[in-house]
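The complex appears here minus one protein chain, its other protein chains still in place.
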Amino acid sequence: MPRWGMVIDLDRCTGCQACSIACRTENNVPACGDRNAWKGRAIFWNKVVAVRMDGHGETAHGPHGAAAAHSRPRFRFLPMPCMHCERPPCTMVCPVRATTKNVEGIVMQVPSRCIGCRLCQAACPYSRRYFNWQEVSFPGDLGQALNPDVALRTLGVIEKCTFCIHRFQKVREQARAEDREIREGEYVTACVQACPARARTFGDLDNPSHAVAKLAQSPRAFRLLHELGTGPQVVYLHEGSWQDDSGLPVRDLLSKEKEDHG
Amino acid sequence: MADRDAFTYFRPLIHTSWGSLALLALSAAGAAWYFFGAFYLQFFHGHQLTGQGTHGAMWGSMVANIVQLIGVSHVGIAISATVRILKLRRYQQLARVAELVTLVSLTAAVCNIAGDVGRPDRFLTNVIKNGNYTGPFVWSASVITNYLVGSCVYLYLAMRRDIYLCSCVLPRRRWLYRILSLGYTDTPEERENHERTVWWCAVIILPIMVSVHSVYGWVFGLNSGRPGWFNPFQAPYFVLGAIVTGFSGVIVITALVRRVYKWEEFFPNRMFKGLGIFLGFVTLLYLYFLFSEVLTGVYTAPEAERGVLHDLLFGRFATIAWAATVGGMVVPFFILFVQGANPRICSMRVVVAAALPIFIAMWCWRYLITVPSFFHSHVPYRLAEYAPTLFDWSLVVATYSFGVFFYLSLVKLLPVLEIPEKFKPACPARPPRITLGERRRWGALKRVSIGATLATGAGLIAAGIASRHRVEIPAPAIWISGIVCLWTIPLQACLLPGFPSAGRVRAHMARMEPGLLRAPRPAATAVGLTECAASPATIEYWIDEQFGASRGIRRRPEIRGIG
Amino acid sequence: MGAFVNGSAGLCLAVLALACSDGEVTQPIPFNHNIHVSKNGLACEDCHEQVFTGPSAGLPRVSVCMGCHDSDITTSQAAAPHIETIRRHSKEGTEIPWVNLYTLPHHVYYSHRRHAKIAGIACATCHGDIGKSETPPRLPIERTLDMWNCIDCHRERGVDNDCAWCHR
Partner (left out) sequence: MHIDRRGFFKLTGGAVALGTVGCKALERGYPEEYWTEKPPVPGAKGWKQGEERFIKSACLQCEGGCGIVVRVVEGRAVKIDGNPDFPTNQGGLCPKGQNGLQVLYDPDRIKGPLARRGARGSGDWTRISWDEAIAQVARRLSGIRASGGSHTLAFLGGRYRGHMHDLVRRFLKAYGSPNDIDTESICDSAGKTAHWLSQGVRERLAYDWDRTRYVLSFGAGFIESFRPTAMMLRVFGQMRSGTPGQRAKIVQIEPRCSVSAARADEWVAVKPGTDGALALGIAHVMIRERLYDEPFVRDHSLGFERWTGPDGQVHAGFSGMVLEKYAPKDVARTTGVEAGTIERLAREFAAQRPAVAISGRGAAAHTNGIFNCLAIHALNALNGSIDRPGGVLVQRHPPFADWPDPELDDAARRGAMRARVDLSDAGTPPLARSQMIGLAGRIETGRPYPVNAVLLYYTNPVFSAPEPARFAEALSKVPLVVSFSPFLDDTSKLADFILPDHTYLERWQIDEPAAGVGFPVFSVRRPVVEPLHDTKSAGEAIISIARAIGGTVGAAFPWGEIDMIRQMVRGVHESGRGSVAAPDFDEFWKKLLAAGGWWDRPYGFGEWEKSLATSSGRYEFFATRFDESLDAAARARRPAAGLAAARAALHADLGISARGGEACLPHFEPVRCDGPESEYPFVLISYKPMTHAEGRGANQPHLQELFGVQFDRCWEPWAEIHPDDAAAIGVRDDDHVRLRSPAGEMRVKVVTYDGIARGVVCVPCEYGHTAYGRWAAGRGENPNRVVGAVPERIAGGVAWYDVRVSLSKA
């Protein structure tokens, strides 16, 4: 049974946000307009967060990248899909089983079941869940571009990254038709396909032959807020600086130890 | 004498002033706005009308309000239950005022929850049909239903006699009270039966009320990802908060009732003083909890955690936090303390003057529990400031005016005061018709049905819990129906005509109370309450009925209408 | 007062009655499955072309109808006007505006290929013996099927009921 996961190489990431747009077009996410955007209601299943790493501005929690060699604003561009945790806090609190952990590791959201109580939203430490604060609107011809494979969400429900489940369903069907397992690279999410810098890799974390499985073991690998014990299935590789090839700053080594000791 | 009593006891039911009509209309309008705003506007135009946002406050003033109302709802029953169990005579009349508060605020809270979720149309059906047992929301649905049904049953049984009296005494709407009293005839054994049942209800309800607010503590406390929420302390913290809120709320409302209906004799200052002392005590306790929470927050490791606390103490929420804590808790506490310590001071005004700020401060603290956490998400998003919009505020206000409306109509419909036993109707509405033989049969039936209900209820609950994992089975629906089922037991116990156990009969025989076995004859038609001279009232009554004629000392009830 | 009460009550009940019965649809052509399937032994996939190849079975395009009805194979007078309609459509190069009744809610991924081809489930399992029906169905399948049908059927066949397999 595969366990789908993603590895995002922050060293390669350019912060170009192609993933965000790819996700939006693939999953029929509407633009929410200025007023709602300023209210923090813009929906990005996949949001690129600029994290100041140098102490100025707001700093990221969780393991930091290489310490700044010289004083300059250090940004980490953190592409944030749903982490598809192994122990998702959101599925625990959902009162109506609208969000569930799939047997193949995908945290699923069924908007047509959701009652919009926003408990899951509050529970998610990564804030990767989005509530539909206003009507979906695709004025004029924009509706033509909607992806027929993905249903639109009504207002008043939660939606989130589903690892492009509709792609998965098709690929899975094809595999069944040919009576075989799903090949590596056959099922990738829209963001992975779009990423021009190839910062993202997608595949089966439990299958040693898959690239993600190897990358997830890299010394540069870290999981966001792993101290919360959610066990994200989206793994990040932090930046290595140009000179030192050990790559790992102290903080990460420490946090890795923590990881090892449980 | 008698009619004056009746008039004082039933004042709200008998006479309605223009003022209260106006208030009724006003609050009705408010309630209407709530339902329009929450269930029409929000439903079709989304929660964008509120000030909330995903990267910002996901929950806002409405949630604060819900917690507040749930808090208030507890204490109603809590008070009356304590009064019952400990037989606190001084506070006896407080019981029903408080119970009505429970009923109202609980309903209002449920309305708020329904208005706060994105899809109220799915809300109840989905939670009950495919509820997920790990979700605190489902627990709250269960416990709230439990609590609502329970308190209704409790309220009704405790009130039944008075309703019956209404049906005998009031000039208008007797038909209504006759329906409501469901064939209650004020026989001593019925009374005794009721008291026993109600006592048991009280005993059962107390722990339930603890459960409800604990659940609300857990709604917040179980979110590991939320700085400021995630601590094991949350449940007791919330329960205590509820007690503080509730007491302040009940004090204010009782004061109003007393003011409006001139019931100084039933709600004496000394009662308020007592309440005040208790309120002061719990407030102090709450302050202590608060302090210890802040302390842990300040010392605790996670940055976000510290961020929240810092924000509360010195940051963007500092003003409201300090104002609420000092102006709304410390100062009132000292007021109450002074009053409590000083035997010469004993005034309702003082207590209310302390209770009101406490009530408001508690609301503020609900708000401060809910909102600040969102401004310290672990991942540094750019967060939108949250301020409740006019719409938010209007809904909050509207909720309370809904409460006012509901409470007022209840007061106008039901007897608020418990009418002491020494009063009996000059003319019993109807004589008990059931003969002794029938009673035996009914009694047997009753015992069977109660046993059956008990089995069914327990079974349903067990079945529901057992099937919690099955997607296709509506587990919560099952266990909730089980709970409701169980709550019919006290009703049965009181409503079904029964037959006292042989033991009890013997006891009564020993105390030579003939009435238990014999039906009273219909008395002459009359109105008004007549006060029985001696007690035990029953004996007096029956001797009078039996031998009065021969002894020629029949007491005629005065025939006079009531103003 | 009383009048108002009576009035409102009556009105509400009326609306309630109205609300409970709702829209049946009529197809542009009263297609007779019985003649085509039972009498002339057409298979489902002959007209619903992608039933074995795609998620949706597909409604017959004009070209499919014209495959047979180009020549006068129909003698019945009753059918004549409808045949004409078909021909008109094909002449104008427009499609027959079939009303798609058998669409599941859009948040469900239901693949005919997956069920009819790979799993080899008979069409009648869900569609009943529509092959014998004289007139096209009037109610959308949502009214006759709901998620619990899927779930029960899956359980019978030992397919797991994970949300992610069907919901999207």
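Brief remarks on what is shown
All chains are identified by letter, namely A, B and C, in their written order; residue positions are counted from 1 within each chain.
The rule is simple: a contact is a pair of C-beta atoms (placed from the backbone, for glycine too) under 8 Å apart; a residue touches a chain by one contact, two chains touch by 3 or more.
On a predicted model such as this, the values are computed, not experimentally measured, just so you know.
Taking the complete complex into account, the chain left out of view touches A, B, C. Screening C:P30, C:P105 or C:G128 for touch with the missing chain picks out C:P105. Summarising the interface, chain A meets the missing chain with residues 9, 11-18, 20-22, 24-26, 28, 31-34, 37-38, 42, 44, 48-50, 56, 70, 72-75, 77, 112, 135-136, 139-148, 150-152, 154, 190, 193-199, 240-245, 247.
For chain C, the list of residues touching the undisplayed chain reads 1-2, 5-6, 8-9, 12-13, 15-16, 19-20, 49-50, 54-56, 58-59, 61, 93, 95, 100, 103, 105-107. In the full complex, chain B contacts the hidden chain through residues 39, 43-44, 121, 172, 175-176, 381-382.
Methods note: only the chains that are shown with their structure count from here on.
Taken together, the touching pairs cover every possible pairing of the chains. When C-beta pairs in contact are tallied for each pair of chains, A-B comes out on top.
Mean C-alpha position of chain B lies 54 Å from that of chain C.
In whole angstrom, the spacing between the mean C-alpha positions of chain A and chain B is 46. Chain A and chain C have centres, each the mean of its CA atoms, that are 39 Å apart.
Of all residues in chain B, those that touch two or more other chains are 471. Counting partner chains per residue, chain A shows two or more touched chains at residues 97. By the touch rule above, chain B contacts chain A in their complex via residues 42-43, 45-48, 51-56, 58-59, 116-119, 122-123, 126-127, 130-132, 134-138, 141, 219, 222-226, 302-304, 374, 377-384, 471. Those residues of chain C whose C-beta lies close enough to touch chain A in the complex are 105-107, 109, 111, 113-114, 117-118, 160, 162-168. Those residues of chain A that touch chain B in the complex are listed here as 36, 38-43, 47, 49, 51-52, 57-62, 78, 80, 89, 92-98, 113-119, 121-127, 129-135, 154-158, 224-225, 228-230.
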